[in-house]
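Before I ask anything, let me first share the structure, which is written out below as structure tokens.
Here the complex is missing a single protein chain, while all its other protein chains stay put.
To keep things simple, chains are lettered A and B as they appear, and every chain counts its residues starting from 1.
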Amino acid sequence: MTDLLEVRDLTRTFGGLRAVNGLSFHVGEGETVGLIGPNGAGKTTVFNLIMNELRPDSGEIFFKGEAISRYPTHERVKLGIARTYQVPRPFAEMTVGENIRVGMLPDNLWKMVTEEAEEALETEIGRSVGFNNHQIAQRPSELAMGDLRRLELARTLAVQPSLLLLDEVFAGLTLGEIDQISELLVERKKHGLTYVMVSHDLRSMAPLVDRVIAISFGEIITEGTFNEVVNNKTVQEAYLGQ
Amino acid sequence: MWLLGQLRWWLLFALGMSLLPLFISPGTLRIFIFANFLAMFAMSWDILSGRTGYISFGHPFLIGIAGYTTAMLTYHLNWPLYITIPTAVVTTMIGGTLFFLPALRIRGTYFALVTLAFMELMYHSMQVVQPKLTGGTRGLSGLPTLVSGAVPNYYLSFLVMFAIGVGLWLLIRTRLGIALSAIRMDEDAVRSSGLNTTRLKLFAFMVSAMVAGIAGALYTHYLGSIAPRGIFEINFLFTILVAALLGGAGTIIGPIIGAYFLTFLLELLRPYIPGAGRYLIYGVIALVLYYYVPKGLYSLFERLRERFFRPRPDPQSD
Partner (left out) sequence: MGQIIIQGFLLSGLYALIAVGFTMIFSVGRVLNLAYGVYIMLGGYVYFVAVQMYSLPKVPSFLFAALAGVIFGVLTYQLLVKRLQGDAIAVEISTLILAVVMQAAIIVVFSPAPRSMWPLVPGVIYVYDVAVQKNILLATVVSWVVLGGLMVFVHKTHIGRAIRAVSMDPKGALISGIDPQRINLITWGLSGALGAIAGVFFATYTQLDPGMWVFPLITAVAVVIVGGIGSIVGSLIAAHIIGFMETITTTLIAAELRGVFTMLLIIVVLAVAPKGLFGKAEL
């Protein structure tokens, strides 16, 4: 399996706190990885670093074999990495369809002006995450939490990523909504989507990931299959906060 | 043909406005001329601040650059207007880049303050740096005019305002317009949708500066004079801001409505309230409207139109 993403010796400190400390891992093409750890372990920081929403103090990031550490966020997205946010961040004054449209926009002013929006494709992406036509015309303020997470997912899928970083996609959802999103991810995985997933909901995560990496205080404790990792003594201690 | 269909309200508006000089006196026409210029200034503000959310408190800076460039070139060098006005527009766009640099790092209140500082800087420096060139505190007067008389000036100002309005309106209806308003809502999320927000912002700044440049240069030659007081002033900024906001920020049509509304409000009050009292009433109305209809008059029209002309789709159908 070739590496899609490789993170090498990534370090980031906030004041005196080492949020991410010499972290190295890789994600293969078509692989799905869970990133777990107690609160404050540095999971979201890792995503922020991969997307360049934060700058690392040191370390390298490779994507498809290319060193991307100097690339700005939007260039990384164009290469094929996309993320969702822990707290959904829809464009509040736009409909669901328009939110997806922003995700589909080409990064080219001329094309933005001259080419029409592909409304059929927008609807298709919207429907693929489970929106109906009525919801596609609605605004975020009219949607439930589960819908907002799906919108976040739809907008992210609209950029047609080859690697998806999913930050707490299950937080605040009902069991039914969790099932829906899980099904969607299973479906996407079958079609070759690679993703890294951060979640506190280990039970929901279990069937969705090939491999799990456990981190604590910005360092990797252990990695392996889901069962290996959750039964690991150090991991359990980290979660209990010892 | 499709374009004509899109523009039918605009064309109707143009038709009505072009017949206007047949019915009203040159005195009233001059009010319309001012309203046209105010509309251009407000649209320039709108395409930058209304759309992208980078609130400019320094638009008079841009307008003043244009005005002074063309004023100095005609006054000292006697260059013809067809050279000085385009030069002024280009200079303003370069000035717009100065505005843009801080926007790479700061936003919100801080950005607004930098632009305010730019305006104040201009106010002070125009008076003292090289007063021989700028005319110092008194400014420059006796500048050439493009056309003379109320009617030709009216048509000129309306034509330019109309062209800018249609151009910007069509622009914001494209996907570029959506991208610009997405920046207002969440710039980081736009970036993580794979869009180069720096380039988008630069574009908005350039377009805004271009419109400010055209309007500022023409306005200077309409008045035939320019001075730091009256241009680089908070009261001028206030008029532009209020026109854009009361009309409806981010909509392009809104600023036009706002500019006409405010200009006429001031004229309506003239017979009843003398002098500064008018500005008091005018300000209070602006404050109340901003407070209760923050999205502007245009949003009221939209709501009416939605209620009467476009029934909402039946929520049952899917």
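Quick notes
Please note the rule applied: contacts are C-beta pairs under 8 Å (C-beta built on N, C-alpha and C of every residue); 3 or more make two chains touch, one makes a residue touch a chain.
No experiment lies behind these values; they were computed from the predicted model shown.
Considering the whole complex, the hidden chain is in touch with B.
Touching the chain that is not shown, out of B:V128, B:V147 or B:L300: B:V128 (per the contact rule at the top). Only one residue in the set B:P86, B:P102, B:P144 or B:G230 touches the chain that does not appear here, and it is B:P102.
Contact with the undisplayed chain is limited, among B:I63, B:V114 or B:I253, to B:V114.
Of the candidate positions B:L140, B:V166, B:L200 or B:L241, contact with the hidden chain is made by B:L241.
Taking the whole complex into account, chain B touches the unshown chain at residues 55, 101-102, 105-106, 108-110, 112-114, 116-118, 120-121, 123-125, 127-129, 234-235, 238, 241-242, 245, 275-277, 279-280, 282-284, 286-287, 290-291, 294.
In this text, only the chains that are shown with their structure count from here on.
We define each chain's centre as the mean of its Cα atoms; on that basis chain A and chain B are separated by 42 Å. Against chain A, the residues of chain B that register as touching in their complex are 171, 174-176, 178-179, 181-182, 185-186, 188-197, 199-200, 203, 313, 315, 317-318.
Per the touch definition, chain A reaches chain B in the complex via residues 51, 53, 72-74, 77-78, 82-83, 85, 89, 91-94, 98, 101-103, 105, 107, 109, 112-115, 117, 132-134, 137, 155, 158-159.
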